[in-house]
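Below is one structure, written out as structure tokens; comments come after it.
Every protein chain but one is kept in place in this view of the complex.
Labels run A, B and C following the written order; every chain starts at residue 1.
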Amino acid sequence: MEFEESGIGEECGVFGCVAAGEWPTQLEVAQVLTLGLVALQHRGQESAGIVTSNGASPPTYTTHKGMGLVNTAFSPEALLKLRYGNLGICHTRYSTTGISELQNCQPFVVDTLHGKIAVAHNGELVNAHALRKKVMRHGVGLSTGSDSELITQLLAFTPPMEELDSPDWVARIKNLMTETPTSYSLLVMFKDVIYAVRDPYGNRPLCIGRLVPISKLHTTGIQIMEDTEGWVVSSESCSFQSIGAKYYREVLPGEIVQISRHGVKTLSVVPRPEGDLPAFCIFEYVYFARPDSIFEGQMVYTVRQRCGRQLAIEAPTDVDVVSTVPESATPAALGYAQQSGLPYIEVLCKNRYVGRTFIQPNTRLRQLGVAKKFGALTDNFAGKRVVLIDDSIVRGNTISPIIKLLKEAGATEVHIRVASPPIKFPCYMGINIPTKEELIANKPEFQDIAGYIGADSVKYLTVEGLVSAVQEGIASLQEKDNISSCNKSSRKVGHCTACLTGKYPVELEW
Amino acid sequence: MEFEESGIGEECGVFGCVAAGEWPTQLEVAQVLTLGLVALQHRGQESAGIVTSNGASPPTYTTHKGMGLVNTAFSPEALLKLRYGNLGICHTRYSTTGISELQNCQPFVVDTLHGKIAVAHNGELVNAHALRKKVMRHGVGLSTGSDSELITQLLAFTPPMEELDSPDWVARIKNLMTETPTSYSLLVMFKDVIYAVRDPYGNRPLCIGRLVPISKLHTTGIQIMEDTEGWVVSSESCSFQSIGAKYYREVLPGEIVQISRHGVKTLSVVPRPEGDLPAFCIFEYVYFARPDSIFEGQMVYTVRQRCGRQLAIEAPTDVDVVSTVPESATPAALGYAQQSGLPYIEVLCKNRYVGRTFIQPNTRLRQLGVAKKFGALTDNFAGKRVVLIDDSIVRGNTISPIIKLLKEAGATEVHIRVASPPIKFPCYMGINIPTKEELIANKPEFQDIAGYIGADSVKYLTVEGLVSAVQEGIASLQEKDNISSCNKSSRKVGHCTACLTGKYPVELEW
Amino acid sequence: MEFEESGIGEECGVFGCVAAGEWPTQLEVAQVLTLGLVALQHRGQESAGIVTSNGASPPTYTTHKGMGLVNTAFSPEALLKLRYGNLGICHTRYSTTGISELQNCQPFVVDTLHGKIAVAHNGELVNAHALRKKVMRHGVGLSTGSDSELITQLLAFTPPMEELDSPDWVARIKNLMTETPTSYSLLVMFKDVIYAVRDPYGNRPLCIGRLVPISKLHTTGIQIMEDTEGWVVSSESCSFQSIGAKYYREVLPGEIVQISRHGVKTLSVVPRPEGDLPAFCIFEYVYFARPDSIFEGQMVYTVRQRCGRQLAIEAPTDVDVVSTVPESATPAALGYAQQSGLPYIEVLCKNRYVGRTFIQPNTRLRQLGVAKKFGALTDNFAGKRVVLIDDSIVRGNTISPIIKLLKEAGATEVHIRVASPPIKFPCYMGINIPTKEELIANKPEFQDIAGYIGADSVKYLTVEGLVSAVQEGIASLQEKDNISSCNKSSRKVGHCTACLTGKYPVELEW
Partner (left out) sequence: MEFEESGIGEECGVFGCVAAGEWPTQLEVAQVLTLGLVALQHRGQESAGIVTSNGASPPTYTTHKGMGLVNTAFSPEALLKLRYGNLGICHTRYSTTGISELQNCQPFVVDTLHGKIAVAHNGELVNAHALRKKVMRHGVGLSTGSDSELITQLLAFTPPMEELDSPDWVARIKNLMTETPTSYSLLVMFKDVIYAVRDPYGNRPLCIGRLVPISKLHTTGIQIMEDTEGWVVSSESCSFQSIGAKYYREVLPGEIVQISRHGVKTLSVVPRPEGDLPAFCIFEYVYFARPDSIFEGQMVYTVRQRCGRQLAIEAPTDVDVVSTVPESATPAALGYAQQSGLPYIEVLCKNRYVGRTFIQPNTRLRQLGVAKKFGALTDNFAGKRVVLIDDSIVRGNTISPIIKLLKEAGATEVHIRVASPPIKFPCYMGINIPTKEELIANKPEFQDIAGYIGADSVKYLTVEGLVSAVQEGIASLQEKDNISSCNKSSRKVGHCTACLTGKYPVELEW
């Protein structure tokens, strides 16, 4: 038996919520967390976990974790169990290591001399191996292979804890940040506070939203802070709409933000080494993020559309129609169509019920591959020349049967235009990419990629084209930005393109 | 706790497969059935069932049924159990009665004097009540409320069975067809044969495909019958692509087709009453069917696009952009855009992971409704006037929060254009429609529907417009049709519009 | 992988309850049914089902069925669903056919012209095959292989139903009883009444109990009928204690009893053919029934003890101690000890947590067999000669490793005495017995059974000894019986010993 292949994948999404004002509040924190997590489901489908705290002294934490999608992992009973929380953090996970067990689920909760802390982590520590050695040399046994446990133990043991003093979590977090440069967007919950932390390179996204009264949600005027019902923090802003929150601002690279019932406060901004630029993962724009999310002041959809326009400039085609591999390539396809003046049509219809189907190997059905996922909209393109826009080609084994499908259904030519450059290098910062050998861009067949996949021509966006499509919007934003003044002055622009160029933001031996 | 609302829904999909040639064959019939069923999943998500027969004398039948989606209901173990079949039928179901239990799952298998028969049914018998009485008066106890059991018992008892004679199933099926005019597309499996039956009004779809060797699938030349690896029969042709089958032809209204290892043979065509037209459900075009399916020689997508064009003619708007409620309204929206010359953009992004989420009643989150399903692509339309195309408005409670979402995100005007007429009447022929009172078109608020749902204007396609958009393609087809000559001569055109007009194809007291 | 062997097994238990007085009552009928069924769990562990009726006109029936033990099959949610019943019947099942699926679960409910009936059945129709033909020749399709469905359809079609008349169920039941002589104990629920039916040979047990107010349960004085809270009917009286019911009386062979809110009424007693004696299954005494159940006025435990005494008379031994294969042989062992004057000790300790354990074949552990089920109480018998009493030896593969275990632990001699005669013939009346070839009594090895199983000697109770041990108590009862006067006069004594003697109560070609 064999399952569907998967290409590249995001590893995790994190989300947190603190109810504002007097506790207990009317805010159904567990429900907000669940819905927030559902909106981040595209970042990880393997397991989900929520920890809530009532915020009392000492606090009561309630934890629920489960395998599978959020809606599977959280039954009504589980939500009932969590409902007394006044704040909480949660996590959705995709395993990179292949070890997919409940015990690896986040958030990770441990008891320390000062009480319990809960940690949710998106990213991958570049120096995890050395840090594990260090922690174990100190005499700590590690029960999982996850970076989250490692981070939690690092937070627990340095500087040494003194029973009588109150804990200085900020010092501990800053210490952690000196031990490891990237990549992490972290939520640390302690009693009645969430610390939201982004690594100095800002490699993984993290942003803050404000829960406003529903009655005032659909007004467009100025809203005063007194209306705030709570604060949320999330890997992506796409989760705000579904819970009635307004986008507030990004957490800056290196910033430690304290979120409490009293509001949002910057505690520290840990700098990068002199001369280093930020290194926000450019693939969040290209592929991972939901199109309605906002990074660096611009909507992901808009960036993808610009990539499509740029692609039309860099790699025009003489065809009859432009189309998309649904659904992620659609913004780029529409951008390509607008720039080129060619008509945009749909050529494929997606079966939204296709999931993991058990297909016996060595049968005729194995050879049909992608056909059970897509249906050809034959009459739309029979007898026409098609340029098909895809967002990325990883292994090359998905696009090939699509091209066959279109040709068999009557397309006279099929040209492929890819709205991102070829992926050639592994990611050590939280993205699950096939091994170097599996990447089509590293195979001999890449020399005649068009022939290999059966296309009439194949062209990719250049790295320069991608970077300019991404950064163009940020530039224009900086002029008109009036949302978060704190962002404007300190913003430097820089993106991690390591998987495309091999240039990693930090030395890997770090 | 409350779950997502659902609007109108198809009740069922049926699918069958017979391996050609000598048995046992290399064709993995159970796998073909499973994949065929996955492709019909949009027609019913509540339960699934497969029955295979080895076709021997006497035959061994193997049955597996399960609740939920096909991929949930059929584990690898279940498929192993079914794998020795040389033919089989299967069914996917959506319950209209609210009784959602395994025992109502189809196919229905019963033992008769002549051996076991298996029946899978799509549709709803208009005179089910009277037929139940008749069967029970004969002394038969009915263990479920399903029409399928009723059909099976009707097939079993008339004419009386004689142990020594071989059964004349065709006579029994014809007798059944005289007892009930509509609506049914039926698959009846007996030993080594599948009988595919469509009611005289052709109310529900049914078509036949031919499994060709994969190596010859992607050639476009003429294929000879010797290449046939098997025959499939399906509610919709969209299932053919995913199993390597070629569209062969529709089952005609009233036709009884025998499918065996030797091929496809028409056994009888039961006529309609003099003067009656066919009554193929027009909502299969509008809403239910997958866009890549072919009915009456035309692709569903194309019909929907024509509806959009017609709508642009009937109900133009002075706006900046055209958009869609994804995904089903997209063909109509593209048609509207092409006809009107307005630019097509995307305004909503769908969270494909939203499923049933448990939301406590009476909370702020309840009020957010649809927001967890759609994200607004703000930058695409902020400051613009939008005409939003929807395929149908049933209760009116989904479109309303979408309009709020768009306005809140900056749309200056939102006009709604609906690519079908208002639904006003119940369906008694297999479609699950809310009660008359729940339908927005029958509520007082319909007088000011735009005000009620918060739109700047609302307009519907006319019944005439819809019918002409549907039939225009058939007409053009009849001239160029070279696929199924048997269809051409006998084809009369007619569609059931009962839910829109109250004109039912047969008297309901039948 | 291989599972534990099982020897002979009862097929089913049935139970019913009707609340007395005005409805709705305070009696929690669904709970009474569940607990009653739990007490019959030893009669079938494969699936369980309950159907309740609110008794209204027309009635609402609620059904729940599930695989496994009662406590597994009935969740709190299922019980909530059933809780509005004022009467109900239930069933626990052990499959003889190997087809273990939810659809074969009883009670079987069907809709007839007069409304729904529910049927629960314990037994096996000796002429099932001929009856199936008859039903199918009438034009009824049978959806399962179970006798219950067959009975239900037989009840439904003869005599023919007339819509306007009220149904004469008693006539239908009597008609059924003329069609099939044995074996069945039946509960038929229709609207507000349960018909309790026992076949003319009384092959399977059935008895009636009276629910009394808990406050009066532990008084020993006379109780008046006005105190009755409800009536229950059960395969065995052992279920009465756990629900607060008092034993009322047995249903007589051939009797049709109507149980309603108004009480218990005999409607008819269908006679046996002239000269035939009753044929109550003697193995209910020997093995199947719970020891605290009462049949024919005597406690099962007492009969087993008498079998032990008789065995001591028929087959004495010169040993030091008497012991038992726990737990079912303990009454016989104590009887043997009392009769012989030898001390009774325990030699085996049972691991009550042993269930189905997955053991790979061909390993050393396979050879250990029974050892994981029993532990030897070494110090109790080391250096002693033991006579071990077993209730029956079916295949001979359980007793053999027990003897090895005892010898290895130090027993100097192990003699086996079996408190029933050898089983040699199949049962066609509801008991699951291994095939004739599998029965040790039919194997060549039976000639030297002691050598084969490793015992120092093996002796069985004679058929005459068993029958006299069973019937001796009935005789004494008839003199002092003051419980059910209706029983006394009409009681004739007779038992089915077919599995021991090959003499079946009715001709099998019937």
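In the analysis below, contacts are C-beta pairs under 8 Å (C-beta built on N, C-alpha and C of every residue); 3 or more make two chains touch, one makes a residue touch a chain.
Model, not experiment: these values are computed from the prediction.
Partners of the chain left out, restricted to shown chains and counted across the full complex, are A, C. Here the missing chain is touched by one residue of C:47, C:86, C:235 or C:330, and it is C:330. Of the listed positions C:137, C:174 or C:407, the one in contact with the omitted chain in the full complex is C:407.
Considering the full assembly, A:153 is the residue among A:153, A:183 or A:398 that touches the omitted chain. The hidden chain makes contact, of the residues A:56, A:80, A:113 or A:475, with A:113. Although one chain is not drawn, its touching partners on chain A can still be listed: residues 102-103, 108-113, 117, 132-133, 136-143, 145, 149, 152-153, 155-158, 160-163. Within the complete assembly, residues 1, 26-28, 31-32, 34-35, 38-39, 41-42, 45, 69-71, 74-76, 79, 213-214, 217-218, 220, 229, 238, 241-244, 290-292, 298-299, 301-302, 327, 330-331, 334, 344-346, 349-360, 363-365, 367-368, 371-372, 375-380, 404-405, 407-408, 410 of chain C touch the chain that is not shown.
Here is the rule we go by: only the chains that are shown with their structure count from here on.
Viewed as a contact network, the protein chains form an open path, each link joining two chains that touch. Counting C-beta pairs in contact, the chain pair with the highest total is A-B. Closest chain to the protein centre (all Cα atoms averaged), using per-chain Cα means: B.
Chain centres here are Cα means. That of chain B falls 50 Å from that of chain C. Residue numbers of chain A whose C-beta contacts span two or more other chains: none are found.
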